[in-house]
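Removed: one protein chain of the complex. Kept in place: all other protein chains.
Now for chain A:
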Amino acid sequence: MKEKIEFTLNGKNVSVELEKSKKLLWVLRTHFSLAGTKYGCGEGYCGSCTVLVDNSAIRSCATTIGEVAGKNVITIEGLAEGEKLHPVQQAFVDHDALQCGYCTPGMIMNAVGLLNEKPSPTRKDIITGMEDNLCRCGAHNRILDAIESAATAMQNSK
C-alpha cells in the first residue's frame, strides 16, 4: 500500500507516495536520481550505500523509506555547501584517498557520522569506526590519514 512519506533530504523537505517497505537506497537512486549512494552488496556488509539519518551513518540498503519518515537524510550530494567541500571530502582529495572511487561516498558519509559521534577520535577509534566499510582498491591507509586530518581541521575551525 502506498503511503505519503515526508522527510528532509539534503536540506529540503520532500514527500513521496510509496510503500513504506521500499529500501532507502533504491528510492534515493531511482526516485530522486541521487546516484552517489552506491549499491555494493545489498545486505549491509560493505558500506557503499552509507548515508546520514539524523546525523548518524546508516546503511541505506538495509533501511526502509518508512523508517526515515520525519527524519533528516543527508547523502553525498548534500554534504558540500555549494562549492565548498565538507572537510572530510576535502581531506579525501588532499590525501588522494581513493582510486576507483566507488566506495568513496560511503566511506565519506560513514566518516562524517563517526566524527559527529566522536569529534576527536584516536587512530584506533577511526579504524574501529570504519571497519565495516570495504574498499577493494586498497586505499585504506590514505583514508585513515584523511579522516584523522579532517577531524583536526574540524576541531580547529570550531
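Note that in this section a contact is a pair of C-beta atoms (placed from the backbone, for glycine too) under 8 Å apart; a residue touches a chain by one contact, two chains touch by 3 or more; residues count from 1.
Assume contacts and distances are computed from a predicted model.
Q: What name does the UniProt record list for the absent chain among "Anion-transporting ArsA/GET3 family ATPase", "Monovalent cation/H+ antiporter subunit D family protein", "Cbb3-type cytochrome oxidase maturation protein" or "Molybdopterin-dependent oxidoreductase"?
A: The chain we cannot see is, by its UniProt record, "Molybdopterin-dependent oxidoreductase".
Q: I'm checking contacts with the chain that's been left out. Which of A:L98, A:L115 or A:A151 qualifies?
A: Answering carefully, the residue with contact to the hidden chain is A:L98.
Q: Could I get the residues of chain A that touch the absent chain, sorted low to high?
A: 22-23, 26, 29-30, 33-43, 45-46, 48, 75-77, 79-80, 85, 89, 92-93, 96, 98-105, 108, 126-128, 130-144
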